[in-house]
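One protein chain omitted, others in place.
We just call them A and B in the order they show up, numbering each chain from 1.
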Amino acid sequence: MKNLDRRSFLKVAAAGVSASTLGASQVKGAEIKLDENRIGVLVDTAVCVGCRLCEWACRTAHHLPTDALETYADDSVFKEFRRPDKTALTVVNEFENEKNPLLPIHVKTQCMHCEKPACVSACIVGALTKNQDGSVVWDGDKCIGCRYCMVACQFQIPTYDYDVSIDPQIRKCDFCEDRRKEGLLPACVNICPNEALIFGKRCDVLKIAKERIKRKPEVYVNHIYGENEIGGTSWMYIASKDFDKLKMATLGSSPAPGISEAIQHGIFAYFVPPVTLYTLLGTFMWVLKRRKEKSPEEIGDTKKEVIEEKKDEKGEEL
Amino acid sequence: MKKILIVTVIVTIAGFITASDSFLQPKLQLHKTESQKQNSESDNPHNLSPELKKALNCKSCHACEYPTPGNPCLLDCPRGSMISVYHSPKEGPEIVLINEMSENYGGVVFSHRLHAEMSEMTTGCEGCHHYNTTGPILSCKGCHENKRMRENVAIPDLKAAYHRQCLTCHKQWSYENGCNTQCHLQKGSDIDVRREQAINKIKGRSHPLLPEPTKMIWETNYEEGKIVTFFHDEHFQVFKIKCNSCHKNDNCIKCHEKKENVDFTKPVKIKKTFDDHHMPCVNCHDGNSCKKCHREGEMSPFNHGKSTGWALSGFHSRLGCADCHGNSMPYKRLDRNCTSCHKNFVKGTFNHSRTGLILSEAHLEAECENCHINKDFSKAPQCASCHDDKSFPKDLPGKRNR
Partner (left out) sequence: MNPEPVKHKFLTPGVFILIVLALNGLVFLAIRFIWGLGAVTNLDNYTPWGLWIGVDVGAGVALAAGGFTSAALGHIIHREHYHAIVRPALLTAMLGYTFVAFAVMVDIGRFYYIWHPLIMWNGNSALFEVGICVMIYLTVLYIEFLPIVCERFMGRVNLPGFLKAFNKPVDKLLTVLNSALGKTMFIFIIAGVVLSTLHQSSLGTLMVIAGQKMHPLWQTPVLPLLFLLSAIAVGFPMIIFESLIAARSFKMKPEMHILSKLGGMVAPILGVYFAFKIGDLFISEDFKYLMKFDTNAFMYFGECVLTLTAFFMFLSRRVLNSPLLLFIASTLVIAGVLLNRINNFIVAYNPFFDPNTYFPSFGEISVTVGCIAMLVLAYRFIVLNFPVISQEKS
């Protein structure tokens, strides 16, 4: 009896497995193949003077409401720590410079355009995509506004428009996708008076960052923020102060979506575990029903055993 | 092991290829006219004074192992390690109009001479004209492209090059927040009038010379020897040290108006590390002995006689330190044997009357060592080697002429 069950079970399971592998491959998210010449920006905070022109240029380029250019000279906004929000895709914050209090450190914040973006991995409908050129962009026609990208993002960049009910936007830096299509530089890079933002191939700007640290070890902390943080980012920073003191999260080098995706694909793995579980449960159901029809008294002893077996399988699937 | 071998081979081949590029160089030069040829002589960054050559090595300017004229792989900015030829502020232009790229703002009327004068007190010309070796002053446009989107982003573009020179100092002043307030002309129809006004405002003005302190006394936290005395005038006048060799990181705001949120009745407290405090001195002075500078009381000024046992008088007192002790630090110690410097001070050629004593006929025949034991001219001469009953200065081997 038992042998027969095993055999039939194996048959069903094998059939289920082979059937499911065919159709399931499309569910697994397509690997993004990044261009070797993908773009990047180096933010040299030692060169930035905090003029906030990038904020103005960004708002203007993205048709967000903005005050006149002259008002950006007002540095009283630095009194409080600001984050990007629905009105600004990028903001500059000021931090104390112990080496020279008169020249505070300024740090621009915007989407880092991760090499392995958590938001793209997280997005339920794939509204966020990582382009081959390295940029991460949002598609408003797909987005359902679940804000899981905001939960996933280690840099807490995507912002949400909480004040409208219809067509609320997830906003974040789009690496000036539209401008670059026209052959222009990102608005912030273009306007920066000091070229504290260096736009180029990611590999090139990384080289520049290393060169600058090497040439001025007395100025820079030997750390390129974004070179390895959560698997690397397109935007990278160098600074004269430890990054955690510039309110930049201390992050490891493993990609943010790594564990989560491993679990996901472990559970699904081309639908094998679910289908196997389905087959197993079906077999149990059938076997137990037949056994019960034969001799209703026997069941009392097997019950416990079955529960335990069931639990084990589930443990394995995970 | 194999890997290393392959890498070595590749590097060698690459070296050959790049070296062969240099053969193209003479051909290129053929296209130049005669006058340009002369120019290129002085332009050649490798025509350095021996002094400069000592301060620089290949890596000061070049990033790669095999620089070629085609690919010199010049470093981003070797400002610190480059030493420029000296020009006085008066040689430069008084006013420079920067007008190349007015996008959001009007151009800038730059008071070049005033700034050059200020730079005398801080960074020197190379503070702005970095990368300038000997020869003419290079224009910014020569290296800094007037284009943000370009191939080599390691070198800042022209806009950034200009701004970086200005903003480091100007950002520290309270009225410097707006771009239009101090540097840029506001765009508008009357921009020409305002430009004229700006030019007239600067014309003929020069930066007042700074009063120099004679000495400075610090009370330090160091327990054995709290007091450090620094003779500023000595370093400048006696030791002939250039201002900017110490003041190169000084800021205009030491004297000029500061940001509002800083209380400028108190000196600007800049957090200095141990090195920041000591390096300016230790660069020249022996850094291993604290007691040299840290004393219980105030030090007296430098006295050559007291410190070395060789008081300087006459012609010697007019010399600079380097004239005898050389340029490198710490100074070369000299012995008291005149001939170690004055090679021609030997019997026959030396005119003893220079010392204030005309030797008598008989003494002219004597060897120097007969009187000056071991040729130590700092000690009193001895008569004992010849005379039992004579002694200096009671008895003289001639007569005084002074």
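We take it that a contact is a pair of C-beta atoms (placed from the backbone, for glycine too) under 8 Å apart; a residue touches a chain by one contact, two chains touch by 3 or more.
Small disclaimer: the values here were computed from a predicted structure and weren't measured.
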### Query
So which of the visible chains would the left-out chain be touching?
A
### Query
Taking the entire complex into account, which one of A:L89, A:C123, A:I224 or A:V272 touches the absent chain?
A:C123
### Summary
subunit A positions in touch with the non-displayed chain are 26-29, 81, 83-85, 118, 120-127, 142-148, 150-152, 154, 156, 159-165, 167-168, 230, 247, 249, 251-252, 256-257, 259-265, 267-268, 274, 277-278, 281-282, 284-285, 288-289, 292, 299, 303, 306-307, 310-311, 314-315, 317-318
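Assume only the chains that are shown with their structure count from here on.
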### Query
Taking each chain's centre as the mean position of its Cα atoms, how many Å separate subunit A from subunit B?
52
### Message
For a test of understanding, state which residues of subunit B touch subunit A in their complex under the given definition.
### Response
63, 75-78, 104, 148-149, 153-154, 156-157, 159-160, 163-164, 167-168, 171-172, 177-181, 251, 253, 258-259, 262, 268-271
### Message
Under the stated contact criterion, what part of subunit A meets subunit B in this complex?
### Response
47, 49-51, 69-70, 73-75, 98-103, 184-185, 189-195, 198-200, 204-205, 207-208, 211-212, 215
